[in-house]
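Yeah, one chain of the complex is gone here, protein chain that is, but the others are all in their spots.
Labels A, B and C are assigned to the chains in the order they are written; within every chain, residues are numbered from 1.
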Amino acid sequence: MQNFHTSIISNLELSPGYFRMRILAPGFVATAKPGQFVMVRIGNGLEPLLRRPFGIFRTGFLPADCQGLPDKEYVEILYKVVGSGTALLRDLHRGDRVELLGPLGNGFDMQPAAEQILVGGGIGLVPLYMLARQLVKTGRVRLLMGGRCRDDILAVTEFERLGVATYVSTDDGSLGEEGLVTDVLRRKLEKFPGAAIYACGPMPMLRAVHDLCSAHRAPLQVSLEAFMACGVGACLGCVVKGAGHSEADPHYLCTCKEGPVFRSEQLEWDKLEAGHEDCGCEEERA
Amino acid sequence: MQNFHTSIISNLELSPGYFRMRILAPGFVATAKPGQFVMVRIGNGLEPLLRRPFGIFRTGFLPADCQGLPDKEYVEILYKVVGSGTALLRDLHRGDRVELLGPLGNGFDMQPAAEQILVGGGIGLVPLYMLARQLVKTGRVRLLMGGRCRDDILAVTEFERLGVATYVSTDDGSLGEEGLVTDVLRRKLEKFPGAAIYACGPMPMLRAVHDLCSAHRAPLQVSLEAFMACGVGACLGCVVKGAGHSEADPHYLCTCKEGPVFRSEQLEWDKLEAGHEDCGCEEERA
Amino acid sequence: MNENAPVCGRKPGLAVEIAGLRLKNPVMPASGTFGYGQEYAPFFDLDELGAIVTKGLSLHPKAGNPTPRIAETTSGMLNAIGLQNVGVDVFIREKMPFLRQFRTPVIVNFFGNSLEEYGEMARRLSDLPEVAAAELNISCPNVKKGGIVFGTDPLAAAEVVSLVRRHMDKPLIVKLTPNVTDITIMARAVEEAGADAICCINTLTGMAVDVRRRSPRLANLTGGLSGPAIRPVAVRMVYQVVQSVKVPVIGVGGITCAEDALEFLIVGARAVQVGTANFVDPRAMPGIVAGLEDYCRTQGVDDINEVIGSLRVS
Partner (left out) sequence: MNENAPVCGRKPGLAVEIAGLRLKNPVMPASGTFGYGQEYAPFFDLDELGAIVTKGLSLHPKAGNPTPRIAETTSGMLNAIGLQNVGVDVFIREKMPFLRQFRTPVIVNFFGNSLEEYGEMARRLSDLPEVAAAELNISCPNVKKGGIVFGTDPLAAAEVVSLVRRHMDKPLIVKLTPNVTDITIMARAVEEAGADAICCINTLTGMAVDVRRRSPRLANLTGGLSGPAIRPVAVRMVYQVVQSVKVPVIGVGGITCAEDALEFLIVGARAVQVGTANFVDPRAMPGIVAGLEDYCRTQGVDDINEVIGSLRVS
């Protein structure tokens, strides 16, 4: 974990409102684990004040011929423009400076299952790619990818290139199957008992995934979002209620340090705040 | 007076730390008077919060062939990088958006004198150019231009191109005569009784110019600077002490609305705050 | 709440009522940031506003503080204008005729340098048919004698409000300072003393230092902090005051856009005032009015009064 004063390599629109940004990040290829995230300081003024957390989509090396840069390791993030900070991020260009703190948090704990099922909702797909890259080495990996409409379906071909079987569903049927990603998951859980599940997406989707997995006794890990100030466990702003939490005997976990990936049974699902989706509409999904 | 959402045509470094910026400004050629200023909103966020005042160096039309822009009137400002706002201004490029409020304030009152003497200290030169452009039509115009070193001497050739006789002096002798601009002024006042004087520069220089002019009974107009919030006379933040000001019977004038150009006798010179120079060092000058 | 809700065709109603005064929309300038109206007339039709609020007036002209009077801070500004104003006579003679052209109600903000002056000002303003309401400033942090003690002590505040009330037959808005331990005590005190509405907040007392010169950036040493920096404090205080009085509350402090204004309306402010933002963007207020209308449309709200006080507390 380190704070880098670094610069942007590229910033491209993937689908309307979704962007992919590559940032120079020395050392990330060796250190970043699937499920970890970075805190990005946007601009070098005080607007916005706080850094923004983004999952690590992947790390890599720039092709040798393409840049005369001294260091060629990069980190890639995918982001959705939802507010002031991401709007400023969208306007940055190659060569612009950013500060990057990371890699942060605990990543996924890779299960030795023969069937690995990844469930992504919209931008929640992000932390699953590095995970898939690892899991394909040891088992069969399926990605169930859901979104409201086809614009929310991202980077699926990149998963396919890893050898992952992908199943796309959209609420409006504009891409893939019409329906919820959890409908697809239900079928897969029935078909593959013993599968390990890894999910990231809006809270209502995660809740539904959790319910399905408990019903099927499938081991589930989820990656959560929370409002964050420090990203390193110092402010206690990002906590979620842990299993056994009660008013009388409260139990909080730090999303930034003890998460963002949790085993499903670590969390007090009935008391998780619906909280942090970028858009009220997403609550109606899943 | 209007608020324009407009864009930058060019932003060039003139000499170390001094920049010239052209901004699209419909209607300015007909409306802007010598000595008026604009308030520039830098960025469209809240950092910095307040607009920055800059004198109008000149207005003009872009050459017909050079731009495909719908409107070709521009306003030109010259600025010195002194703090956070001007540092951000420096980093703007052609095509970047700015908001421009103006033209603001009262300009110079052109005197019918046969000898017109302009006295500029550093960036204080700015409001004198448009004035010179008018005055050359009716009389002989001389520019006495002072600065700490040669970097502070700006745009002199542009005055010469108007037919203005220029006299440069620097504290360190690195350009023109070594010494203060007021030394030159003293000689000119002796040589040309009846000359009208127009001055802009740091307060200690203005003070010295005022003393000289009163001694020679030469009519003097000065352009002042003050911290400004609104620029339109609404906040009363930018006042200066007017002639006859006393604790018991205070008399304040708005720099933004009743100025920034004042006739010397409007001001209570002994009570003007040394105030607003960009750098403490300038106080030691003049 | 549903952004996909069908956009309602009818123009949403923005009119609100404050102490018997009907405003076509809840947006007005904050005293001292809009001069006497004329200064901003080049930028928009003042009739687009819910009301016009004047610079604080006193019985006699007031010269104000030495300079520098303003300093910029992070997302805010300090001012120590010292209530410079032309005095009520010059106002009537020179400023009122301009304001008479507009249909928008004119609210005159005023203060006194002594109890007597407060009373006398109340009488003078009562006589002016063009004045729709009066806003009593008991809270200016920049006046050393008089004002400051009224603004932070509930008994003194009640005294000055009662006095003004006795001489004033127009709607009386009392403006509170945030520089107190418990604003609800002040609010209840002025309500009981006869305020028809409460306006909060005035500026937070602050200070800034020029570290190179090692001198205060304001000649007055301290000044009033305004602008976006103070908005969270203002929203909190407005919420607290709304919970503790029955009279309508006008919210002010750091509003720059419709979203900011909505924070105040949602916690229960009946109207809002915009101060420092006028300096940042002279068209801030008409922009906020338009933004409120947009908000109502997207939220499927017919009337802004449905938004006022609609905070959902779980």
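Operating definition for what follows: a residue touches a chain if its C-beta (ideal position, glycine included) is under 8 Å from a C-beta of that chain, and two chains touch if they have at least 3 such contacts.
Everything numeric here is computed off the predicted structure, so don't read it as measured data.
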{"item": "Identified contact with the non-displayed chain, of C:F43, C:F91 or C:Y295", "value": "C:Y295"}
{"item": "Residue of C:P42, C:P97 or C:P232 touching the missing chain in the full complex", "value": "C:P232"}
{"item": "Contacting the left-out chain in the complete assembly, out of C:Q101, C:S114 or C:S215", "value": "C:S215"}
{"item": "Contact with the hidden chain (one of A:N3, A:T138 or A:S214)", "value": "A:N3"}
{"item": "Touching residue (missing chain; options A:E47, A:D96, A:D109 or A:E158)", "value": "A:E47"}
{"item": "Interface with the unshown chain - residue positions in chain A", "value": "1-3, 41, 46-51, 99, 101, 226-241, 250-252, 257, 273, 275-276, 280"}
{"item": "On chain C, residues whose C-beta touches the chain left out of the figure", "value": "1, 3, 73-76, 78, 152, 179-182, 204-209, 211-216, 219, 221-222, 225, 228-233, 235-236, 239, 254, 259, 262-263, 266-267, 295, 299, 307, 310-314"}
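Just so it is clear, only the chains that are shown with their structure count from here on.
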{"item": "Chain whose Cα centroid lies at the greatest distance from that of chain C", "value": "A"}
{"item": "CA centroid of chain B to CA centroid of chain C, Å", "value": "36"}
{"item": "Mean-CA-position distance for chain C and chain A (Å)", "value": "45"}
{"item": "Gap in Å, rounded to a whole number, between the CA centres of chain B and chain A", "value": "55"}
{"item": "Residues of chain C touching at least two other chains", "value": "74-75"}
{"item": "Contacts with two or more other chains, residues of chain B listed in rising order", "value": "46-47"}
